[in-house]
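Note that one protein chain of the assembly has been removed; the remaining protein chains are unaltered in position.
The block that comes next holds chain A.
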Amino acid sequence: MAQGSGDQRAVGIADPEESSPNMIVYRKIEDIITKMQDDKTGGVPIRTVKSFLSKIPSVVTGTDIVQWLMKNLCIEDPVEAIHLGSLIAAQGYIFPISDHVLTMKDDGTFYRFQAPYFWPSNCWEPENTDYAIYLCKRTMQNKARLELADYEAENLARLQRAFARKWEFIFMQAEAQVKIDRKKDKTERKILDSQERAFWDVHRPVPGCVNTTEMDIRKCRRLKNPQKVKKSVYGVTEESQSQSPVHIPSQPIRKTTKEDIRKQITFLNAQIDRHCLKMSKVAESLIAYTEQYVEYDPLVTPAEPSNPWISDDITLWDIEMSKEPSQQRVKRWGFSFDEVLKDQVGRDQFRRFLESEFSSENLRFWLAVQDLKKQPLQDVAKRVEEIWQEFLAPGAPSAINLDSHSYEITSQNVKDGGRYTFEDAQEHIYKLMKSDSYARFLRSNAYQDLLLAKKKGSFLRTKMQPKLFCNQHRPKEAPLCQGSTSCVDIEAQGMWTEDVLEKARLPLALPHGLRTGQGWLPQSSWPLLPSDTGRHVASPGGPQKAHPEPGGLYP
């Protein structure tokens, strides 16, 4: 796949313009618009509507468009259909006949389809001279419906100043356009005038409206053919600008060489040799991972005590910062060795365990190598030497156990002293820790105690309780309150309200810090928990099925 020019054809054969991101969207919209106007296959009803003394030709209501979109694009929610309709209008393919603002409403407002001549896919970049001609000719036509809006009048004034020297020319062009227009049939003129106005509403939008002609500068180079760009509606081009400032000349396409293809062949052969998993296995793996972690996903399973962004309460973050890990956090270390290594507190616990077994040098080596990879280039050589001396050199104080093959490779690498010197050794030690120490760590008393939160008065045993502090639903069990006489008798209450919960949870004498989420309650003042009284709420420890609990937010 290491080709220079990718899949592009030789220059000139295929039209690269067609594959530009903007064009892809335009073609899709044009497809929709075309179908919408096709009365043979259930298009929208386009009618001439009688109004006062005149007729309004060729219009369709917003409701009809929205209905059509819902039916033909399988949209269930009208809000979505209205939004899509508004976007199609904003891009310039449909427009309200009585408004400069290009949006769609789900009501009896009338819309008209834009003429293909004015479609954005024609690469329009109309210049200011043309806009000036347009505004100028509008002022020449004595019709109420063609009166300039305030912003248009301002634009015209600005253009008059900018083009002061050639205003006579512009004026003449405008007169010429008016003459041409007068020759057209009355109904046709109505339609064309509105389409022309809608065109300018796209390219010179009402202040405050989105200018849909703005381009993502990263994609601009795709427009390789400046000749294709249409600059003038009225056949007049500005002498000064021959190329749009937005077009950055693209780089010449590098031709594919034999070397490129050879690289590609090597790559393809490597891919063919790769051992891949069956889809069924992959699917099981993805599902299993997601199911295991879903209880940790705050956007699926509401966070406890609350999501700070929703409740404005940062207790959750304070809990995570504290040195004492919650049961949920401890449980996660059991999912994989990486989870222990990822979590600062997990690493500390694991390290302590290894120290108790007098085998912490493995972890320390692994951490040192991780640290080595984070060093700035100039410090790498020094650190390599330090690590070698500490862990691998003959007589090293924290000698690690490597097989002879690994040792050979590593001692060779040390001579170059690069960032990846210890990659092989690190991988070996990682596998060793994973299969040996990690498994024992999970079975150790230290870990099990943390998992079951056997430590007395632990602040974080609240994790064992059902979602007490979620606003969304009522819990079935309540903590008993110990001590404070002003606390409400929960049992007598029978039902919960938020402030009852609050009172039950916090004793009267509150350290000031807690209100602002700093620090946490001293252990002695913590209320008794159900597990202390034998009222058991959830099963402790062990891998739990990570499904959202029944009665929770997501049934």
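By definition in this document, a contact is a pair of C-beta atoms (placed from the backbone, for glycine too) under 8 Å apart; a residue touches a chain by one contact, two chains touch by 3 or more; residues count from 1.
We take it that contacts and distances are computed from a predicted model.
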Open item on the list: Given that one chain of this complex has been left out, which of "Alkylglycerone-phosphate synthase", "Dynactin subunit 4", "Guanine nucleotide-binding protein subunit beta-5" or "Serine/threonine-protein phosphatase" is its protein name according to UniProt?
Closed with: "Guanine nucleotide-binding protein subunit beta-5"
Open item on the list: Looking at the full complex, which residue from A:M140, A:M172, A:I265 or A:A439 touches the chain that isn't shown here?
Closed with: A:I265
Open item on the list: If I consider the whole complex, including the chain that's not displayed, which of A:E188, A:D297 or A:E386 touches that chain?
Closed with: A:D297
Task: Selected from A:M36, A:I56 or A:L84 as touching the chain missing from the view - done: A:L84
Open item on the list: Out of A:M140, A:A157, A:I180 or A:L286, which residue would touch the omitted chain in the full complex?
Closed with: A:L286
TODO: May I ask you to list the residues on chain A that touch the chain which is not drawn?
DONE: 1-8, 19, 21, 24-25, 28-29, 32, 69, 73-75, 77, 79-81, 83-84, 87, 210, 214, 217-219, 221-222, 251, 256-258, 261-262, 264-269, 271-272, 274, 276-287, 289-294, 296-300, 303, 307-310, 314, 316-317, 320, 338, 341-342, 370, 373-378, 420, 423, 426-427, 430, 547-548, 553-555
